[in-house]
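Now for chain A:
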Amino acid sequence: MLPIVSLTLFLPLLGAIVIMCHRNAAAEKVHKIGIITSALTLLGAIWMWVRGVADPDMAGKGFAQVEQIDWMPSIGAAYRVGVDGISLPLVLLTALLFLLTLIYSSKVRKQPQAFVVLMLILETAAIGTFTALDAILFYVFFEVSLVSMYFMIAGWGHEDRQRAAQMFFIYTLLGSLPLLLAILGLYLGGETHTFDMRVWIENPPLEGGAAMLALIAMLFTFAVKTPVFPFHTWLPAAHVQAPAAGSVILAGVMLKFGTYGLIRFALQMTPEAFREAGVVVLIFGVVAALYGAFAALAQTDLKRLIAYTSVNHMGYVIVGVAIAALTLDPEIRAIALDGSVLQMVSHGLVTGALFFLVGMLQDRAQTREMDQFGGLLKTVPLLGWSFVLAAFASLGLPGLAHFPAEFQIFLATLREEPWAVIVILGIVITAGLYLKAISQVFLGASNEKWKTMPDLDRRELLTLGPLLFFIIVLGIAPSWVLDVVHQTTIALAF
Partner candidate 1 sequence: MITAQAIFIGFFGVAAVWFGIVVFRTFSMVRSAIALLFSQTALGAMFLTMQAEFLGVLQIMMMATEMSIMAFFMVMFMMDPGGMGKMEMTHQKRLSWIVGLVSFTGAVAIAVFIDWGPVATTVAETAQQTEALGLELLGRSMLVFEMAGVTILTAMIAATSVAIPPIPSPEKIHKDKV
Partner candidate 2 sequence: MANDLALMLPEIIVLLTAIAALVAEMLRQPRVAFFVSITGLAVATMLTLPLLGEQATAFSDTFRIDTLSIWAKLILLPATILSLLLVRAELGGSAREGTAYVLIIMITLASLIMAGAGDTMLLVLGILLAGLGSFALVAYPRTDAATEAAMKYFVFASVTAGVMIFGLTYWFGGTGSTLLSELVILEKSPALAAIGFIAVVIGLGYKAALVPFHFWAPDAYEGAPVSIAAYLSVIPKVGAIFALAQVVRDLPVESAWQWIIAAVAVLSMTYGYLAALGQQNVVRLLAYSSVAQAGYFLLGVIAVGSSPLAFESLIVFSAAYAAMNLGAFAIVMQVGRTLEAFKNTGRQFPMIGVAMVVFLISLAGIPPLAGFVGKFLLFGAAMEAGFTWLVVIAIINSVLSLAVYLRIVVPMYQPSENEVITTDTVTIPLVRQVWFAGLLLTVLIGLAAQFLLGSIS
Partner candidate 3 sequence: MSVELIWALITGAALFGVGIYGALSQTNLVMIMMGVELILAGALINLVAFWRYLHPDVAAGQMFVLIVMTVMALEMAVGFGVAIARFRSKGSVEMEEAAELKE
């Protein structure tokens, strides 16, 4: 058996090393290497997908495609990677988004080498975070992504980037250290001292007060990362200052670390404590979803608006996970988790597309203020219609990516905690804010200033096309992803 997971995981790193070795390569060449590497990575991810998550030894339970090498056996840490139905879709998403981002960024001429190297390192870190089955390994990748993102924002961001980068860094580092504490707690709590996440999932090592403390630490970490109100303020700042590529990765991939961690760590490793605290988390999720939607409605900056809708969408995921923690009915749990995972994937696709579009708009107009635009649908129809499509996907229109996910989350919510279904108000508010944005930017009379704005070029189409395609495909036939997810979620038992 080829170690596909590891190959996929380290391919980008290899590409980064290759680029670093070509010290004086031209920008085009550097970008070409980057794109080829990430394309190969995507192939690897697809191969992983084809192999599937059904582990013959475990009767569909647990993780498949596990690859393991001893790392620090004396403390029970090892290099362990593998996937299950929750992580595999995210890996695929990551690989796709990175490829597209690199294609989109192929115009970057400001230190292209460093940029591509950083992107590729980030890709390895992201895939690593999703595939790691060892807590230390997970933490390592988690933090590496943080550092690379810091340099990404600080190096290629907009006006006020240093401050935003610092903010991002302090916030998320402050957030991630409690996770370390929780990991240590889990490590020391278990009978056998190991960092194997599978063991922790199989037999949650902590119980009672200790489990609750560990859970609180983890919740804090993932709440900052996701982000949940009131820990979200780094997000708009970082997004507004980050380059388009950074925003796409940040929103499309890195926000998922929070919710993925929430499922993988909080839910699977301290299920009892999570059940006790579930209502609180649920309230946080509901508040985050509504708050994000309302806050987005009040924005005038297009990028900030999209950033805030991320708070909203990730709020739904939190709600889903909380419901999965609260419920005792495996069917509801499966529905809630299916919805949450699918929501992560679709959010990656949709928000990715939206950030790309805003980036393209900003490249053309050098502004993101919505009232500066108007009637762009006439001037740049392709860009405009792409935005409309992505926006409608984002507001949860059926037939587009978010609908099946949100549907399942809401359905599970109603079945478990009917009051929490007020979160559904969010979809109306997002509808309102997107329509407002569309009508301000794209509808109405054309603004003279932008008469000569060029429409999408080939590179941009190549970036957007696949995303829009998958947005529709996922909306019409979510089952090709959901089947994979469902295999895992239905087998969860705690």
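Candidate selection criterion: all candidates are chains of the complex that A comes from, given by their letters.
By our rule, contacts are C-beta pairs under 8 Å (C-beta built on N, C-alpha and C of every residue); 3 or more make two chains touch, one makes a residue touch a chain; residues count from 1.
Quantities reported herein were computed from a predicted structural model and do not represent experimental measurements.
> Which numbered candidate, 1, 2 or 3, lies in contact with chain A within the complex?
Here chain A touches candidate 2.
> Flag every residue of chain A that touches candidate 2 in the complex, lowest number first.
Those residues of chain A that touch candidate 2 are 70-75, 77, 114, 136, 139-144, 146-147, 151, 154-155, 162, 166, 169-170, 173-174, 177-178, 180-181, 184-185, 187-188.
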